[in-house]
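With one protein chain held back, the other chains of the complex are shown just where they sit.
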């Protein structure tokens, strides 16, 4: 993994809305994969694998759910 | 994943009841899969896979449980 | 998944005791599977699979544990 | 799953110590498996599977960790 | 699983530092495996399996992360 990749856009967990929080969760999950596999060509190839694999899509959903839980708490659930 | 898909219906985690919170959890989990695999035909095909696979159904349950935990906290457990 | 299935019995996370909370966790986990696979005959067949599979039984335990965490927090741990 | 099985010994999450809380977590995890597979002979056979399988032992550890998190919070971490 | 094995060293979640909390998380995760598979020879053999398996090493990391979350909360994050 490379420390050179920015792992959190804008370096903040605060977002204007739940929708933007959800987008951030997706981005944060993606950036961990990018940091672990910095080769864009490999990631593109793997994308062809997981986007057609029901089990992997579900696992991506679990990851995003955990990231979003943290973001939602950071934003006090946008209340 | 496409940022063009709405990831949280009504852009809010607040629901009128636990039942509606649970429905939201299912929808949010689905929308992550939709954002990751935007092709409806592929998703329909994969649905035929996971709906007949005990392990994948259990994994979907885990994902929804995590999403629901966040929604329940956002609604102060509807107390 | 069908929105017609009731996902939370009595539409409440509040239970009289931890034991009832645990029963609710099991029911909520089951109802997500029911909403995802509405065909009772398929679910009965899959039951024959997961009830004999150590790995799947463990995964069911993980799902129930997460559901129960939310229910327990909703009930302030029945204190 | 059978509602007839007692899912939480003593119907309480409160324990005298962390050690007892950990024992309760193990028991609660086991009881979900018992409720899902009530046949003791099948459970005994599956025990021979998971007790020799590194991946399943790790998954059991994950389940117990989640159960324990709830019990620890219920006991205010025994502070 | 045997109730005779001590599941939490010193019967306490409180540690002097995050580093010691992390060590406790590893020990607690190990002790659940020990309680589930009390035969040291089998555990030693399985160690040869998971220590060479990328997927299992990642799963061990997930387990330790969950245990550590509880320990960190118990210690109020050592603040």
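Just so it is clear, A, B, C, D and E label the chains in written order, and each chain counts residues from 1 on its own.
Going forward, contacts are C-beta pairs under 8 Å (C-beta built on N, C-alpha and C of every residue); 3 or more make two chains touch, one makes a residue touch a chain.
Remember, predicted model here, so these are calculated numbers, not experimental data.
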item	value
Touched by the hidden chain, restricted to displayed chains	A, E
Absent-chain interface as seen on subunit E, which is shown	17-19, 22-23, 26, 30, 50-55, 57-62, 64-66, 68-69, 72-73, 77-79
Footprint left on subunit A by the chain that the document does not show	1, 3, 6-8, 11-14, 28-29, 32-33, 35-37, 42, 46-47, 49-50, 53, 55-56, 59-60, 62-63, 66-67, 69-70, 73-74
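Everything that follows uses one rule, which is that only the chains that are shown with their structure count from here on.
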item	value
Contact distance in steps, from subunit A to subunit E	4
Copies subunit D and subunit E touch via same or different residues, half shared test	different
Subunit C onto subunit D, rotation angle from CA fit, given as a multiple of 5 degrees	60
Multi-partner residues of subunit C (at least 2 other chains)	50, 53, 55, 59-60, 62, 66, 69, 73
Chain-level touch network, classified as line, ring, star, complete or other	line
All pairs of touching chains, each written as two labels joined by a dash	A-B, B-C, C-D, D-E
